[in-house]
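Every protein chain of the complex appears in place save one, which is left out.
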Amino acid sequence: MINFTMLIVILPLIAGLILTVLPKKNEKAIEWTSLIFSLLIFIISLQIFLGFDEANPNYQYTFSFPWIPQWGINFSLGIDGISLLLIILTTFLMPIVILSSWKHIHKLTREYYILLFILETAMIGTFAATNLFVFFIFWEMMLIPMFLIIGIWGSDERIYATVKFILYTAFGSFMMLAAIIYLYTHVGTLEFQDLGTIRLDPTTQLYLFLAFALAFAIKVPMFPFHTWLPAAHVEAPTAGSVILAGVLLKMGTYGFIRLAIPLFPDAVMQCMPYLIALSVVAIIYGALVCLVQTDIKKLIAYSSISHLGYVMLGLLVLNQYGVEGSVLQMVNHGISSAGLFLLVGILYQRYHTREIASYSGMAQVMPKYATIFMIIALSSIGLPVTNGFVGEFLVLVGAFQYSRDFYEVSRNILTFLPAIFASLGMVLSALYMLSLVEKVFFGKVHEKIARGHIPHKDLTHRELLYFLPLIVLIFWIGVYPHYFLNKASGTIALLIATFK
Amino acid sequence: MTPLTLIYYILGILTIIGGFSMLFAKHPMRAALSLLFVMFILAVLYALLAAPVIAVLQIIIYSGAIMTLIVFIVTLLDSKEDDLRKPYTKCVYLVTFLMFLLLLVTMNLLPPATFGNAPMVDGNIGALSKELLTNYVFHFELASVLLLVGIIGISIIRAGRGEKQ
Amino acid sequence: MQTQGLVYILLFPLIGTFINGFLSFFRNDLKTYFKKNFQWSAEKFSYTTNRISAIVGVLAVTLSFLCGVWYFFELLNLSSENALSYTLLRWIHTGALDLEFSFYFDHLSSIMVLVVTGVGSLIHLYSVGYMHGDPGVSRYFAYLNLFIVAMLMLVLGNNLLVMFIGWEGVGLVSYLLISFWYSDIDKAKAGKKAFIVNRMGDVGFVLGALLLFALFNTMNFSELTQSIEQSAVPVGYITCAALLLFFGACGKSAQIPLYVWLPDAMAGPTPVSALIHAATMVTAGVYMVVRLSPLYFAAPYAMNVIAIIGAATALFAATIGLVQKDIKKILAYSTISQLGFMFLACGVGAPIAAIFHLVTHAFFKACLFLGAGSVIHGMGGEQDITRMGGLKHKMPVTFWTFLIAILAISGFPPFSGFMSKDEILVAAFGTEYGSMALGIIAVIAALFTSLYMFRLFYLTFLGDNRSGHKVYEHVHESPGAMTSVLIILAGLAMIGGFIGIPHLFSFLAFPNLIEEWLEPVVISFPLTRHGETLSPLIMLVSVGMAFLGLLIAYIFYGRKNTYAENLRSLFQTTYQLLWHKYFVDEIYHKLIVRPLYFISERILFNTIEKGGIDWSVDFAGRFSKTISRKSLKLQQGDIQYYLLYMIIGLIIMSVVILWWVQ
Partner (left out) sequence: MIPIDFLVMVSLTLFLLGATTVLVRRNILVMLMGLELMLNAAVLLFIVYSRVHANLTGHFFALFIFVVAAIEVGLIIAIILNLFKQKRSLLTSSYTSMKE
């Protein structure tokens, strides 16, 4: 039977090719075909999701094809619990992204959708790759479309932002390339399974780990390497920043959990306290900086730094709760920040400004928009019934267990600091999100908008359509996360067992 | 110190003086003349070093043809507005220092050797031409080709100039 | 015993929320739809939708109340140990963490359910009249029903996490309802302040829950209680967990460190203040402490902390209440002080007294707030009591119900307030954890309670009218829906005390119902021997305090005299201190809010972010540009320079080679 992983990796490329055939002027045809293709890809990935059996923790739907025999590299793909969730997130977000850029992209529309599809291939390929070489190819492949999307369709200061983004990420991935080459020469194979079993000596492990960690830290944006994110987000078009926030940031954390941690266990143990400190700093720093932002998109960008701080904390704590929480938080952040960016995109398309100061009292102008913004903001804060809470709570449980085990050993109270600061992050996230809601939505209507010539129109049915799945998923994961977590728990248990 | 070596020393110093005068000559014409003087001294030196053919050729080709051409061009193109007061470029001192440095470096590299009276090989025209046309015939032909190419080159460079006066 | 029905209690308000939510979300679309198809005029449409959402709202809560009563009786004839419970759905199952959406309807939570749904349905009825003209009626009822769902989730929760869902849900709805009229930015700010302060408390709650989970590997209440008794976990951990959870309770029930949000929460509509900020939400903290009483009894140090904070809050809030001018602010501070009493009761080991006071407080405080609501409604939005007066004749029903509630809260014998507060005072003096100091503070607070209550009563209802003539003309009694609710609540305030008659009156052969009812579920410390002898004396003291308060209030505010003004001028500084609420808000603002923004603005964003990291990243870009510009000067087109560079290169190479050869 045809291999599904290969299908969903190749299908976006085919879609891109078909799009090239379409006439450039006919926007409607382009938009509809791209939507249909993305939905098709989503259905196939759904088929994988449903057919995935939880009991078997290692790779399923594997596909292997000798790509460069003389180097012994074969193009091998495989999906296990963690990559399954992330692939579903990607294919779930794509139709929404395409739907949200209907009627808004009038410059080079065909190329725009082709780039989106190439991006999708790169993302799915990265998550499905089980060979370091293939992983790196897709990892780099993601840069070019992102560069063009931000560069061409971004807003005014886009060149600076996109060049900075590309150089920053490229710098990181060159270090990784060096490490991959070292690995290839010294270990001989690049398959994830065999790499996992080999234990290098601690010092080389440390250097290799640092090289990999740098590349992924830049992508996750962990604390010191995050300055490209606000610039890239502010300038990217709606679709660009949704994909960037929704999926591309997860590549960094996925890289950590798939490569950095299993391959170099001793180095991870050695650097764990520093990385945990960094991720906790990211939580608090991201949240505090959000308080004083004047640009909505920049605020949401900094908030995703804070959320990914949670993900990294959960990941580095390396117990069942923490890692499951971080995997779920990856999906949650994908949904809530994608929603927020879509909302800001709508606001930007109507009033052409992202400054918070130029909006007030929008709830009276657009009540439906305000309600949806409130729901998604609450999910990003992490209110109990929504998805954000489940992820954050599991990460907190993981952090607490980690510090308790440390406390048994070291008997000083400081070990509980990460858990305490992480939970402080919950207050700060509520603070900056609610002050944003208050400044934009409450109070009397901003006089520039009130007498502005732009007709006040609330959410159209099309816009409501692509928020519906997000809201349904927010409450579904919030109320019944077990359905999703169950898929990944097997793999995570295996990962932690092999790590110990 | 036989008188012969003395002559060598004198001639050597004369060439160096000629060289310096060319360097410091304000007017290009004086430089050309000092160069001519150096060439004549060199021709004498060649003769002393048992290379009469080369000496004669030096005088005929070098000083005769090439230098006269240069002197001719110097007189032809001697434009007025060239400022004679500042003949040197800005980095004079740097260059002199570097050259002096280079001199010192190469001097102590060379092996000290004086040469006694080795058997005199007679560089007369007969031996030279026989040698030239037996095992150096290929180089001889090559030289003629080179000359031909050079002449064509010169004619091309100057060809287009005619009409546009 | 698994009973499916428990879910219905929650289901009805949930359905109400969805219906009202749908009505409010698609209001404009429905309006245009009905205008196009059925030619409904805007007024007709809004009238019908308001009517529908009102009916749906009230119906939902009353149905859930009836369910509660039904299961209360079912619980009645069960054996005392047993309880109804139902597991709906598995929520999180990773490692040892096994959380389900499971509901637990035992003796304690049955009382809470009845209070929440009972008072809730009355307040829903009242708000039909109160919110009559408001455009966002369906949104209002959607939020109110959502509140009931969240509160029931909190009360019925079987483990700490389901309680936490209700805990945060209630915080969210209070945020939504406080800033209900969001077009006024101050109300929105008050709402945000309430949510943030609650959220701070919730952080304490989460950390406490995490610590408990780390210690006992379970979050389920029954398992927790068993494992606390058996396992020999060092007391330090348990005290720490208890204090963290109590910090969460302080946030929710507005105790000393985190009470600042309640007075500002009065910005919301009055029925909201009545329901959320008087009867139900603020009592969540007390319910949690009582529910986890085994945890607190295993940590004596935590008990003392709770008692001290409870007593301190009671006194502190009562003193501020003495001088406030806004009718709702006075009631807010009185709520804080009454909550202080409840926590004092929990602290000294009398949780049953706390729950009893909670129940009676729900009745008379809801009646007071709704009375204040009808006063404000009548006075056309005027909330300042110094500009009221002489409303006795204009609003007779509100007058009488208000009087009954005031008598109840000040602790006059036949009324419910006396019964419950007396229990607490007796416990404060009598039990093992109680002490003379706590008792005295409680007594003084009781005095101040009756003092500021009667001051409020005199200034609003009696004496000559201070509001302008045309306002006074316009004052009218509230419509039937509102006054009927007031009457019911006043009645409850009157007879409410008889469910827990103190032992002294045992000669009346009327059992202390609430004590027997809660006995199996809640551990409480019996009165010490010397406490027994003291209780009649304390009862007399408390009644004396009530009369004393009435007397002082009469002297100062009853008759037209200047005693109040000259007292104020005499103690000018203390008055200013009290009037500005001990400057607590300003201190918080200075110590926490401003430095927070200063740090994040000046230090974090500008210096570290822009100045540090971003600058160094851009520096890499700038540095390469400057280098390339400088190296440009070498190419000046002068041939001799090029030759020179060649020569220099030659020299360097030769030197290196020579040096290398050596």
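Should a chain be cited, it is by its letter among A, B and C, assigned in written order, with residues numbered from 1 in that chain.
The rule is short, and it goes like this: a contact is a pair of C-beta atoms (placed from the backbone, for glycine too) under 8 Å apart; a residue touches a chain by one contact, two chains touch by 3 or more.
The model shown is predicted, which means the values in this text are computed figures rather than measured ones.
In the entire assembly, the chain absent from the figure touches the shown chains B, C. Residues 2, 4-5, 8-9, 12, 15-16, 19-20, 22-23, 25, 28, 31-32, 35, 38-39, 42, 45-46, 49-51, 53-54, 57-58, 61-62, 65-67, 69-70, 73-74, 77, 79, 81-83, 86-89, 91-92, 95-96, 99, 102-103, 106-107, 110, 112-121, 123, 127-128, 131-132, 136, 139, 143, 146-147, 149-151, 153-154, 157-158, 161 of subunit B touch the missing chain (whole complex, contact as defined above). Where subunit C meets the omitted chain, the residues involved are 632, 635-640, 643-644, 647.
Assume only the chains that are shown with their structure count from here on.
With centres taken as mean C-alpha coordinates, the chain found closest to the middle of all protein C-alpha atoms is A. As a whole-number value, the distance joining the C-alpha centres of subunit A and subunit C reads 37 Å.
The geometric centre of subunit A is 76 Å away from that of subunit B, both derived from CA atoms.
Centre-to-centre separation between subunit B and subunit C, using Cα means, comes to 106 Å. Of all residues in subunit B, those touching subunit C in their complex are 89, 91, 94-95, 98, 101-102, 105, 109.
Residue ranges of subunit C in contact with subunit A, taken from their complex: 25-28, 89-95, 97, 101, 161, 164-165, 167-169, 172, 175, 179, 182-185, 188-189, 192, 195-196, 199-200, 202-203, 206-207, 210-211, 213-214, 596-597, 599-601, 604-605, 608-609, 613-614, 617, 621. Residues 164, 168, 224, 226-228, 285, 288-289, 291-293, 319-321, 324, 361, 363-364, 367-368, 371, 378, 383-385, 389-390, 393-394, 396-397, 400-401, 404, 419-420, 423-424, 426-427, 430-431, 434-435, 438, 441-444, 458, 479-482, 485-486, 489 of subunit A are the ones that touch subunit C when the two sit in their complex.
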